[in-house]
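A single protein chain has been removed from this complex, and every other one stays in its place.
Presenting chain A:
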Amino acid sequence: MVNVKVEFLGGLDVIFEKQRTYKLNVPSKDDSEVTVGSLIDYIVENMIKNPRDKDVFIENDTIRPGILTLINDTDWELEGEKDYVLEDGDILSFTSTLHGG
């Protein structure tokens, strides 16, 4: 079990009942560590109410192109992406890329 904060920015909140931030207790499977990968699975399974909205968030088993994933305000690419092991108090942000100008 790990306690984290999750944010959906750049309009992504539309598929999460228009709520931008959530505090989550993510259960661990067989007492193992909880990774960002398992957090993403948890979000897809438990937080996207409309199954059709899953495509907005996930594509080919990873975060859809056009969405940036940040771990404690740092690009997840610098933190090990899905393998990052979550700690209590971590903040995970998902932000849709904007294009308007």
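Here is the rule we go by: a residue touches a chain if its C-beta (ideal position, glycine included) is under 8 Å from a C-beta of that chain, and two chains touch if they have at least 3 such contacts; residues count from 1.
The definition used in the following text is that contacts and distances are computed from a predicted model.
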| item | value |
| --- | --- |
| Chain not present in the shown complex, as UniProt names it (candidates "Basic helix-loop-helix transcription factor", "Needs CLA4 to survive protein 3", "Ribosomal protein S35, mitochondrial" or "Ribosome biogenesis protein NOP53") | "Needs CLA4 to survive protein 3" |
| Hidden partner chain, residues of chain A it touches | 9-11, 50, 52, 56, 59, 64-68, 70, 73-75, 77-78, 93, 95-101 |
